[in-house]
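Let me begin by presenting the structure, written as structure tokens, before commenting on it.
A single protein chain has been removed from this complex, and every other one stays in its place.
Read from first to last, the chains carry the letters A, B, C, D and E; within each, the first residue is number 1.
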Amino acid sequence: MKAIKKIEIVTGSLDAKKVINLLDEKGIKGYTIIKNVMGNGDKGYQDGDGLHEAFQNKYIMVACSEEELEKLVEPLRAILKKSGGICLVSDAQWLVH
Amino acid sequence: MKAIKKIEIVTGSLDAKKVINLLDEKGIKGYTIIKNVMGNGDKGYQDGDGLHEAFQNKYIMVACSEEELEKLVEPLRAILKKSGGICLVSDAQWLVH
Amino acid sequence: MKAIKKIEIVTGSLDAKKVINLLDEKGIKGYTIIKNVMGNGDKGYQDGDGLHEAFQNKYIMVACSEEELEKLVEPLRAILKKSGGICLVSDAQWLVH
Amino acid sequence: MNLQLIIDNLGSPPVLFFFLGMIAVMIKSDLEIPQSISKFLSLYLLFSIGFSGGVELQHSGINAEVLLNLGLAIAMSVIVPVYTFFILKTRLDVYNAGAIAATYGSISAVTFITAVSFLADRQVEFDGYMIAAMAMMESPAIIIGVILIRFYTKETDNNGKGTNGIFKEALTNGSVVMILGSLIIGILSGTDGEAALKPFTKDIFKGVLTFFLLDMGLLAARRIRPLKQSGSFLIAFGIIVPLINATIGIALCHFFGIKTGDALLLTVLFASASYIAVPAAIRMAVPEANPGMYVPLSLAVTFPFNVILGIPLYFYCIQWLG
Amino acid sequence: MNLQLIIDNLGSPPVLFFFLGMIAVMIKSDLEIPQSISKFLSLYLLFSIGFSGGVELQHSGINAEVLLNLGLAIAMSVIVPVYTFFILKTRLDVYNAGAIAATYGSISAVTFITAVSFLADRQVEFDGYMIAAMAMMESPAIIIGVILIRFYTKETDNNGKGTNGIFKEALTNGSVVMILGSLIIGILSGTDGEAALKPFTKDIFKGVLTFFLLDMGLLAARRIRPLKQSGSFLIAFGIIVPLINATIGIALCHFFGIKTGDALLLTVLFASASYIAVPAAIRMAVPEANPGMYVPLSLAVTFPFNVILGIPLYFYCIQWLG
Partner (left out) sequence: MNLQLIIDNLGSPPVLFFFLGMIAVMIKSDLEIPQSISKFLSLYLLFSIGFSGGVELQHSGINAEVLLNLGLAIAMSVIVPVYTFFILKTRLDVYNAGAIAATYGSISAVTFITAVSFLADRQVEFDGYMIAAMAMMESPAIIIGVILIRFYTKETDNNGKGTNGIFKEALTNGSVVMILGSLIIGILSGTDGEAALKPFTKDIFKGVLTFFLLDMGLLAARRIRPLKQSGSFLIAFGIIVPLINATIGIALCHFFGIKTGDALLLTVLFASASYIAVPAAIRMAVPEANPGMYVPLSLAVTFPFNVILGIPLYFYCIQWLG
């Protein structure tokens, strides 16, 4: 097992595109995306009922190294400052295969 | 970054409504919901095949403070005692924006 | 609360069947599955656009004891070696009910 | 002739696609229909059958038989869960006995709709209010089942939902609202409405039903493995009880001289078991009961039996008597 | 007669199913239609209305009125957001004022389509280019709304999206592309294409619309609670502004002698408010505005008002004047 950092981001479906672009730019090769995520936050309910993506969130999970995390923190903060959402970082063990 | 508690709850779609009502009552302003979640547990398979929500779970994630967690623990336990499901609590860093 | 291990696995929808079979074999009674999960990794984008499950991932979450984890590690590694994907293990508190 | 009817029925597209679905699962094909589509197709079927029924009703008007039929329907949806409960209690715990009793007291809309298209294929008429009968049979059994369980477990409601709660939920469940609502709208909107909606509610109806039965075949076959646990007693139950209920139905219809079309539909309602509305309600009201038992039984045993053999068999008996 | 028109409209299946949807939510039924189905049905409606409109247009050809109608349409979609913005600013902050102004300057395709089927039921003709008018009214209001906000907040674009960005997005939003695209294809593919697609785009159209309005009823009713926060001023706004815009529309149509069918559609475009395209664009461009305000207002107040009372009322006035 190898110690890694787990980043979890929840933000509006359309804002999520910015996050994914960021990951690609920074050369993060691995990430997971869950679509049609609902929720509640500063922008009120995201209940997906608006017949449009704009009223849903995406959940993005990235398992990466400490260094990669460093590269991401500030740009991520900048994106979320504008678009809202949440970003959580925690420790995990990666089952190397 | 700010240390927070991450609560993850998985329970039947319809029981999940009780959990969400609880969060709203307790004034928890932020949470994330994933619908159409399958699984296995004491109540057997939740494979969503029953053509009805009642045979699916919802996944609810809450990032909150230690104090908020305290307020939630007992009522959550009460709900899950009746409806079944699972509730996990872990530590995480919140990327303040 | 009871300390447990949280296992998170993301792998191709069809490979996920192998993981679930493993869990059932090893007598793991509780797990959660999220379908239609997208992502990026060694096998490139899993964007679900291929009109077929084979181009989507499943997310599987298992909360289990240290011992159960031991039983799972090696066979899991073997499955992921072949099918690709990711497996993360972290600590969490289980809200006993 | 009986055999001929069954063979004809086996050769009808809906039944054949039901088989195709079962075969697909057995040969482990990756053929599957997205859940949102299953949901949509079943809503469409309720929408169309309800609306068409309402239009019929508005043309025919309420005749003498209507109260009789509705009365019989409701009576049976109360009697069936009670007698089956006691049969089941001899082998199962109270929770599962009550749960299964409730599913058999209620009805399967898709079985009913398949019987409707069976009649249509044979130009046999039926009354629009039979759709009302179907709607009214969905819920009572849920309440009876729960009351029986509460009584025998002497348990005060254990999940904050009083019998009233169950009652309310039973009456507001989606399919009841959809059928009754469409029925009433059909009555209100009359001939113009009918003409404008016909291509959607009538013309493509049989095709959608056929496609949907493919999906039902997939769903039913996936439930066969879990069935194995429940053992031969339950499987026998899943075939014999429908036959008993059908016999009662045929006898009553003969006794009251109910016309062939309505008689078949009433009999099918008695003989069919719910695999959506009731399981969903029971899942909430009686978490102690095991869905691995009550869902497969109605979905993988009784539903196929009625659609494949039951409908033509009941129809034969009704014709033979009448 | 006015009343008669309204009563007839209340008795039409689409409106009745809209009520059914609202009732289902009020009685807390678990009836729901999967989101992917809502999306599909609304795309189908745009596809069909666009294509049919194009075919019409190709038959009728461009007549003198076309430029007039398109001109009026675009003019109103610029004027409405401006005047409503200043009304709203008296009570709301600039962000919410601009957001709501934009939704009312734009249009609701479903309201338009319901008006089309209202005309069809009464064999009243309309011109194919009215669909073009609808498409062209969707976006300008978004841009006006955002410009107004930017101006009054003197704020340089705060999310990396210049006014150009908004402009581009407004013009490429899904529904605009779907309507204009289908319209043009309808023009290009002509009579053969028309015949081949008719069963899909025309015959089942009314049925799908009816089914979709059930869904709209569910969506609208779910927005009623959030409405309560926004208070009586906004609710009044959601009914009075459509009436004002309709009056302007009716007057202009009378003045320019626009034929009944087109006049109703133009009036409905003026009177309707967007609850998909604009909210989605605003959500991105003006995150400071509260969707809990601008979505419920157009979806739960103005949409039902227009579909239930507005359409027949406007039609009556147009006939009465003309």
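Throughout what follows, a contact is a pair of C-beta atoms (placed from the backbone, for glycine too) under 8 Å apart; a residue touches a chain by one contact, two chains touch by 3 or more.
In this text, all values refer to a predicted model and were calculated from it rather than measured experimentally.
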item: Residue, one of E:185, E:224, E:239 or E:309, that touches the chain absent here; value: E:185
item: Among E:10, E:147 or E:177, residue touching the chain not depicted; value: E:177
item: Absent-chain interface as seen on chain D, which is shown; value: 11-13, 16-17, 20, 23-24, 27-37, 117, 121, 199, 203-204, 206-208, 210-211, 214
item: Missing-chain contacts mapped onto chain E; value: 34-37, 39-40, 43-44, 47, 51, 168, 172-174, 177-178, 181-182, 185, 188-190, 192-193, 196-197, 199-201, 203-204, 280
item: Absent chain, residues of chain C that touch it; value: 12, 14-15, 36, 43-45, 48-55, 82-84
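Throughout what follows, only the chains that are shown with their structure count from here on.
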item: Least step count from chain B to chain D, where 1 means the two chains touch; value: 1
item: Chain whose average C-alpha position is farthest from chain D's own; value: A
item: Interface residue identity across copies chain D, chain E - same or different by half; value: different
item: Interface ranked first by C-beta contact pairs; value: D-E
item: Centre-to-centre distance between chain E and chain B (centres being mean Cα positions), rounded to whole Å; value: 38
item: Intercentroid distance (Cα basis), chain C paired with chain B, Å; value: 19
item: Residues of chain A whose C-beta touches two or more other chains; value: 34, 36, 90
item: Residue list for chain D, restricted to those that touch at least two other chains; value: 35, 39, 280
